[in-house]
Structures are given as C-alpha cells and as structure tokens.
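Structure below; questions to follow.
FYI, not all chains are in this one, though none of them got moved.
Chain nomenclature is as follows: A, B and C, assigned in order of appearance, with residue numbering initiated at 1 for each chain independently.
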Amino acid sequence: MKALMKTRPAAGAELCEVPIPELASHDVLVEVRTASICGTDLHIYNWDASMRNRIKPPLIFGHEFCGVVARVGSEVSAVHPSDFVSAEMHVACGHCLQCRVGQQHICQNLQIIGIDRDGCFAQYVKIPESNIWPLDSAIPADYGAVLDPLGNAVHTVLAGEIAGLTVAVLGCGPIGLFALQLARACGASAVYAVEVKQPRIQLARQLGATVVFDPNKDDVVGAIRAATGGTGVDVVLEMSGHPQAIRQGFQILRAGGRMSLLGLPDQRVELDLVNDVIFKGITVQGIYGRRMYDTWYRMLALLKVGALNLEPLISARLPLENYAQAFALLNAGEACKVLLYPNGLPK
Amino acid sequence: MKALMKTRPAAGAELCEVPIPELASHDVLVEVRTASICGTDLHIYNWDASMRNRIKPPLIFGHEFCGVVARVGSEVSAVHPSDFVSAEMHVACGHCLQCRVGQQHICQNLQIIGIDRDGCFAQYVKIPESNIWPLDSAIPADYGAVLDPLGNAVHTVLAGEIAGLTVAVLGCGPIGLFALQLARACGASAVYAVEVKQPRIQLARQLGATVVFDPNKDDVVGAIRAATGGTGVDVVLEMSGHPQAIRQGFQILRAGGRMSLLGLPDQRVELDLVNDVIFKGITVQGIYGRRMYDTWYRMLALLKVGALNLEPLISARLPLENYAQAFALLNAGEACKVLLYPNGLPK
Amino acid sequence: MKALMKTRPAAGAELCEVPIPELASHDVLVEVRTASICGTDLHIYNWDASMRNRIKPPLIFGHEFCGVVARVGSEVSAVHPSDFVSAEMHVACGHCLQCRVGQQHICQNLQIIGIDRDGCFAQYVKIPESNIWPLDSAIPADYGAVLDPLGNAVHTVLAGEIAGLTVAVLGCGPIGLFALQLARACGASAVYAVEVKQPRIQLARQLGATVVFDPNKDDVVGAIRAATGGTGVDVVLEMSGHPQAIRQGFQILRAGGRMSLLGLPDQRVELDLVNDVIFKGITVQGIYGRRMYDTWYRMLALLKVGALNLEPLISARLPLENYAQAFALLNAGEACKVLLYPNGLPK
C-alpha cells in the first residue's frame, strides 16, 4: 500500500510502498478514505525540536481519519467489514490506575497511533477494536476525519457547565474554532474570541463569535471586563498555548470561574497564583485528548443532529500524493484544516 | 389601586380598589406592566381542592410579572426607581439550614408572593429587595412576565448535563414547551416530546421537538426505545404530573440516566424501584422553584442572546379588567400563556 | 475439583466432583481460599421464586471470594500465578453505551459469575483478567472474601458527599453494617441506624451507630426528626428493601438531601412524590453493583489503612463440605456473614 512516512530524522516525508499491516486477534484494518493534518503532523514534517525525541523513524504518521473497515481480527465482535468508522488514536494500557478508574485518556502508558506506531497517512491503518467508533450515515463523510481535534474541543467545552454562561476562547486555530461553535451550540450566552491572524479572525466572526479581539490592536483584558460589566467571563477556554494569552485568560476570568487549558505553551509560564487563582477561587483544568468514550458519544450525537458546520474550516482537499502542497499550505499559515485522500479524491 | 382578589373561599375573583402597599425598609414597590397566569392561579380561581387549605382570602393573587420600580424602602441600595424588573416570588427565610447552605429554593419556611401574601394581579406589588431581578432592555418586555415558569424549566434542564444527550419531555404545557426549547438551545441532540392535546402537539413540533408522541395513539415506550437503538434516552424531564407518564418516563430512561421530576401528580404513584431505579442505577431529582439566583443569572443570559422564542407560547393579551375572559380561555384548555395588563395594554 | 452445585430446579444443593475449568486466552484460574455466602445465594439454595427464572441448573453458585492465582491464559499480562486476589463478579460486555462511557456496572448485557455462569463455591473459579483485583498483604486474608457486599456499601456511601453530614442507614444486614462503619470512617457526623432484629441492633451499636431505632418499638420518623432539630438527615442509605422503611426514609430525609436506594423491595412501592421528592428537591439514586473499578480502588485503600473492622460481622467459618450447616445458620436469621473454605480451613 501507499504510505506517507517519516523515513529519517530530518525535515520532510516520503511516499513509500509498504505491506498492508497484519492484524492481531483484536485488531481492525481500516481502508482510509479521508485523513486530516494536525498541527503535530506539521511539527513532525518540519522536524521541529519538540518531535525529535518522540518520533522514531521509520514511521507512517497521521492520526486523524475516517474510512471503511476492510478486515477484522479473529476475536473482534462489535466491528464489521464495510462499517464506516473513525477511531480514537490514543491507545490506553488498560492496567494502570487511571485506566481502572475511567480516566483512560490520561493513561500512564498511553501510546498514540501515528506518533508511537504507524498511523493513517496510508491506504490502510490498523486499529484496536476498542478504539473504533462507528459513524452515522447522517454525518457528512469528511467530518469523520476531524473527530480527533473536534473531540479535543468537545472535551474542553463540556468539562464544566457552559449553558447560559459567558465564554472566552483564546486562540482560533481549528480547535479554538470548533470550541467556539460548540459553546454556541451548547447554550453559551456570549463567546468572546481572541486571535491575531486575519483569516482566523474572519472565520471566528463567521462562526458566531460575539466579538473577536486582536491582542495586537485591542486591550483584550479591558474590553472583556467591560463587556461583562466588570465581572469577567464565567469560562475561559485556552487554545493558544501563548504564555501572554494564558495570563490574560486568568485576568478576564471571573472569581469562581473555570479555566480550561488545552493549548501547549513551549516554555514554563509565570503565574500570579495569589490574585488570579487563590483569591478568586477559580478552577483550572488541564485538558488532554478525549474522554474514552463519553466525548465520542456526545460529539457524534451533536454532529448527527447538525449542530455544527465544519465545512468553513476545511481549507483544501488533496490526494495523499500531493502531501508536499498540503504541508506548504499549512506552513504558510493560511489554511485551517487540510484533508488528504490516500485512496483517491471523493467523486 | 386596582387589584384582582380572591375575596372569599369560593370559585371566581373580584376586581377591587385597595390601597397601594406600604413599604418596609428593605422593600421595593413595582408598578406592574405585564402579569401572567400560572396553572396554580387557575386552581385558585376555580377554587380547586388543592388550594382550599393553602389560600386565605382576602388575597391578591398572581405571581408572574414584570414592571417598573416605583419606590424603594429606606435601606434598599441595589434597586432604583425606574428600573425595569421581574422578581423571584418565593421568599426564603434566610435562617434555616437550607437557606444557610445555598438552597433557598427549598427553604423550610418558604412564603410565596401571590399565594401566602398579596401578589401581582394589581397595579402595584411589594417585593423584598433581595428578590428583585433587573431586566436587560435587549429582552422583549413581555418575556419578563413569564420568568417564573421559564425559570422552572431552566432549573430542570440545567439540573444535570444536557449537551450532546437525548432528552424526553413529558407534558407540553408552558413549562414543558419552555424546557423543550431550552434543551435544544443547550445542545440536546434529540428532544422527544410526549403530549395528548392537539394544540400543544403542534406547538411542540413548531418549537423544535425531534418527534412528538401522543400516548393515546402511539406506543411511547416502544417508539422512544426504538429511536434510541434500544438504549433509552439520557434524560427525562417530567412536566406532566400524570402517574402513567411518570412510569413511562422511568421505562424510557436509559440505565445511568437522569429523571427530573417537576410535574405534580395529584395522587401517590406506584413505582417499580427495583427494575426502573436500582438495577438501572439512575438518578431521580425533585425539582422545585428556581435556584436563587443561579437559575436567574443563566436564564436572563440565554434570553439576552436571543436563544429562546417565547412569542408562540403567548396565546392572548388582555387588560386586567378582562380577567374573566382570560381564565375562561385557560379553562377551555386552548391557551398556553395568557398575559394581563393591570396598567393598560402596551401601545 | 469439588464444587457446590445447583443441580436441579429445587431447594438445596449438591457437592459434586467436576473438572477444573478450561481457560480462554484472557482468563485467570483462581484457587479459592475463602468464599462467602450472599443473601442471593440463600435465595438460590432455598429456590425462592425470585431465582427460578434466572438460575439455569446445573450451576456452581457463589460470587464472593478470594484466593490465589493458579494459572493464567495465554494473553494475560497484568495477573500472575501466586497473586493473592479477589474479583469483581459482574462481567460487563464492553460494547454497550454504558460500558463505553464508564458505567460498566450497569452494562446492558451484564453477566454475573455464580449466577449466569459457574461461580466460586468450588476449589477453583475462572475469572476474566480484567475483573481480577490484587489484594495487599496488609489486609486480613478473609476480608478479601466479602469485597462484593463491602463494595456495594462503598459504592453507596461514596455516591455523594458524606463528611460532616448526618446519615441514616435503613436495615442493618451485612451491607447496612458495612455502610454504617464506612460512613463513620468517612466523616459522617451522626449515623442513625434502623433495624428490627436484636442481634443486628447489637452489632450496629457495637460498630458505632449514634442511635439504633427499632421501628417495632420506636417512632423512627419522629425520633430522627427530633434528633436533627426538625430538619431531617442529610443522607439516607436504604439497605432494607422494605416498602415501609423506604417510605420512612423519604420522610426523614431533609429537603435537598440524598436518598441512595440499594435494598430490593419485592413489590412495587407507592410514593408521595410531591411532598417527599419534588417539593423537597431531593436526589434519589439507584445503586447497583460496584463502580468498575473506582469503588475497588478506594475500598482497598480504606481496608489497607485499617479504617474498617469486619471481624464482628463474620459469624462462622466452615469447610465447604459443611455447606448445609452454613445455609441453616443463615436461614435461622442469626448469622451475619458465613465463610466457606473449599480448600480447607486456614490453619
């Protein structure tokens, strides 16, 4: 089969011909229809410092996809050939404390398909049965390729109360834009978005942000405090990973509010714990992955009912062979989500 | 001032001329712009058995309204003349355990304005400062008159998780219809409504019910189980008070689900606790009043952002003098909410 | 191996010689050191009506035990021969909605070892790897045989807040007595016990009940209301299954309190939902099984630290061969927990 591989510890990737994966008894082989490129994939492609200790070439990367079940292992019972599916790409060990008490998303021995083992930028990908999630035919097919980042957003938005509350979304990359839409769909009474890049500001407006603030031009803290009568917002969803945004997030959060951190800063962050956390009695949540599989259940239900319009976030659709063009679009900073088709573009 | 009073222990009511209420130091006098008739008011008017021990004539009844502050007591600081306001009509004692631990809505010594003391079917009504809630000018004025029942619905819908979940609303009177809309606005993935009366069935469809079932025609339990793949719904909101509906509600609820009971059955109800509650590991909530004032905060935020369209539920608008016509409309079972204007119809 | 079997649909049981179970790849074979008799086992032995449709002879019954791992299946990785273990005997399907969202204890396809398949009243029992729980050597060995009912109690007590709260335990059978001790160990400020049988009343007093009430002699509702200043208790743990006790439980619960139902009434129960549930704004929880495996984690931690003294609840220790004597003790209503030793009494 064709597969996009990181063949050596350097920038770039290679389209290779490799054998279709062998299945163990609980594995499922999926023919990949649509794959999607994550920010992490861009780091892998560019061979950024953060990936050099994690990725062990040769590796087929890619961890966002949907496709059709081609074959199942001998003990698989709940998944069947021809099922249209996506998958949770975080594989939990099942034995650590976290796995035993229902927190598999923070398993102590977590492995990620497409990072720690071969992923989905290929014609076929091997997935453990337990990680497969079937897709309802009412959901647009390509939406199934972005459930990993959409699930991040669902996990974040639903990690606390949201209905009838004011929300700030810091950073309007794909996950921030998903979160913005989700917050609206789940009854947030106002969603203030913060973003610096012009195309993302436009998308945030288009997708329903109450106001979009640009920290390069606006006094974000002052403006959001003013918009909330001086009180601050009930919920901050931090999707940017920028230390300055994180600190501003603490300042615009109301006493008693919720701060959900998903964006990954590339350095330590200095915080005013006394005034921003303790005296204000707030709750800070670290958010990682997706809850297995509560997040998936509710995400798919929201998609099935048409609560979300993901189409505006899809910037380009390309055959897998055009991967270089895809990564170039993302490196240029213009694209939001770029889809790849290892088995040909849809008709 | 003009006031609609229950003057004696018998059916009917009288429009009387009475003095404007005197204010104590923490009281607020509100000029009533719009009042709304509750099902309880209809029981009072008809002098139904359930009200005979509770209501002590003479009494100005009515407990749903909005209006303009006319005057404030000597120690009132947060409410000002000319403020446009509504009010929580449940007055908590402030001293019992429930009041001390943030559960004033189930105060042991609760008094209700319009039931236990003079209410709002009058040109003016006296309200303790703490119970006043200011209304944003972005909210349609008459919506302020139905915040009591809307608050019941908000309290019920937000008493647990709702986003991305399947919901059944049993009974589509005003509170059921509010709950239906709220559930949709807060991200419910499906809302199955159950109702027997044709006009309410139409309203439920119009307001976004996924399917409306009529227990006189449909196999409600079978149909809702089928619609949820045999699993049952995640959440049941019981607004009917009918014993049969309550029992069906337990049957259509999935194991691990939430059953929120707000409708008041007029008799004891026999339940299969083993199969419907214990083996299924469900949670049953008794819902009463509105949380003071978390419910109000979130309700007003949802209204301000335009998440709810209440206009279709308003069946008639009449001057207070036409009260007999108003109660006749409700007794005929055709009307949903009927509004009364003690100081004249709006222009 | 020796095994106590239900060989036909009639009262009694037979000690049989049967083959040691074969293991599938994910199974574990445990040599049973101590087994314990549940109330359900007594119903099976007596062939009570409630069991006749559920139990399909021939069956080795028994579902409370601890022992030493004798052998493991080919794909077992986290359990090893010689491990001293107990097991969760509820086997979840892993595929239904409840299993997928972390509620395996209310799996739609639950099977119980010792009810739906061969159990632990035998020299060896076969258990799926995922259901094995290792036992710390600091815990008295026989305690490992009563983790199933102790886990019911842990699940119930920890299903809501308990520290600094007043609690009533209705019914002081083994699970009620466990719950009483647990509530004290977890900071309950008062534990009122309700029980009719004299030996259990004595045990409840010995194990720390604040007061024990006998409904045949005491005005339970009046006394508990008086003891709580008229307010009622914060938490009711219903372990009796008696309709009258359940109704009293609702009456002694304070507005805003928690009612956790575990005892199984043998008939439908008529409830005053309006006054006892809705106006009081309470929460009612159906409790079944044990949370997998949050309950186990916390239960074992509490045992390891010596928070619980289970010895007074163990009424007799007998070799498996003396099963008739064991069941007779329980039928006489004098015994609390009776232990059976399929591989000989401990030295």
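Going forward, a contact is a pair of C-beta atoms (placed from the backbone, for glycine too) under 8 Å apart; a residue touches a chain by one contact, two chains touch by 3 or more.
The structure displayed is predicted, hence computed values, not measured ones.
This homomeric assembly is drawn with 3 chains in place; in total, the structure file defines 4 copies of the chain.
The rule is simple: only the chains that are shown with their structure count from here on.
The chain pair sharing the most C-beta contacts is B-C. Chain A and chain B touch with mostly matching residues; of the residue numbers seen at this interface, over half occur in both copies. Chain centres here are Cα means. That of chain A falls 40 Å from that of chain B. Of all residues in chain C, those that touch two or more other chains are 97, 101. On the chain C side of its complex with chain B, the touching residues are 96-98, 101, 103, 105-106, 108, 231, 246, 254-256, 261-262, 264-265, 268-274, 277-289. Against chain A, in their complex, chain C makes its touches with residues 25, 77-78, 94-95, 97, 100-102, 130, 293-294, 296-297.
Partner chain B is touched in their complex by these residues of chain A: 154, 157-158, 161-166, 182, 185-187, 189-190, 297-299, 301-302, 304-305, 307.
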